[in-house]
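Only one structure is covered here, and it is reproduced in the block below.
In this view, the complex is presented without one of its protein chains, the others remaining in place.
Moving on to chain A:
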Amino acid sequence: MSKRKRPDSNAPSDSLTDHERLIYDVIRSNKQDMGIWTRDMKRELKVNLPDNIVTKSIKSLQNKSLIKEVVNIHNKGKKHLMAVEFEPSKEISGGAWYSEGSLDTEFIKVVKSQCLKQIIKLKVATLEGISDSIKRSGAFKVDLTKQQIEEIVRAVVLDNQIMEVKSNGSGEFTNIPVGKVCYKNVSKGGGGGEPKTGSSASVPCGVCPQINFCTPDGVISPKTCVYYTKWLDF
């Protein structure tokens, strides 16, 4: 009776060609979570393989789910290859907020809105309070780290939807140690998080992108200005 060779998931190399094995070893042995740029990888190969062989091998390895391509956030033209079992480091991928080399704007929007919701609910909240509240709400499948919550909360402050205050230990800050940083909803501030239009911004010149080229009698002037004409079109 011959022993049947069982397929062994820990020995994928069995199904690789020699070229594929060479390339796979270089990729895998590199800084695991940084991956390796395709061009650097070609340089590290001990033998000089023609480009078409390399490309074919990479494709095959990808099809066999052994390696994956990761976009380098700092240079989207430079594709990095890494073994599937590793997660790309923040330096390459951009972190939790990036997806395929771009900001995951939908995800960021959802997390921002959840943070704001919890702050409004709690009236005055510390970072820990917001983090716990989000966890309890079960709004996200994965747990967001405290650092991630902090990054998002800081961005919501920059959006002027919440403000940062320090606890004075009394009144609405009763259960919060004195001096601890907290967050509160900005009570008034225009509609939908939009900053209130200032006096200067309510006239065409205040927001004009051509203001530096505008002169009283020039080609761009208040008399010839198209923004004015539109504004005064009753």
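Here, contacts are C-beta pairs under 8 Å (C-beta built on N, C-alpha and C of every residue); 3 or more make two chains touch, one makes a residue touch a chain; residues count from 1.
Keep this in mind: contacts and distances are computed from a predicted model.
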Choices "V-type proton ATPase subunit e 1-like", "Beta-hexosaminidase subunit beta", "Protein YIPF" or "DNA-directed RNA polymerase III subunit RPC3" - which one is the UniProt name of the chain not shown: "DNA-directed RNA polymerase III subunit RPC3"
Absent-chain interface as seen on chain A, which is shown: 73-74, 76, 94-95, 97, 102-103, 108, 151, 154-155, 158-160, 165, 171, 187-188, 194-203, 205-209, 211-212, 214, 216, 221-223, 225, 228, 231-232, 234
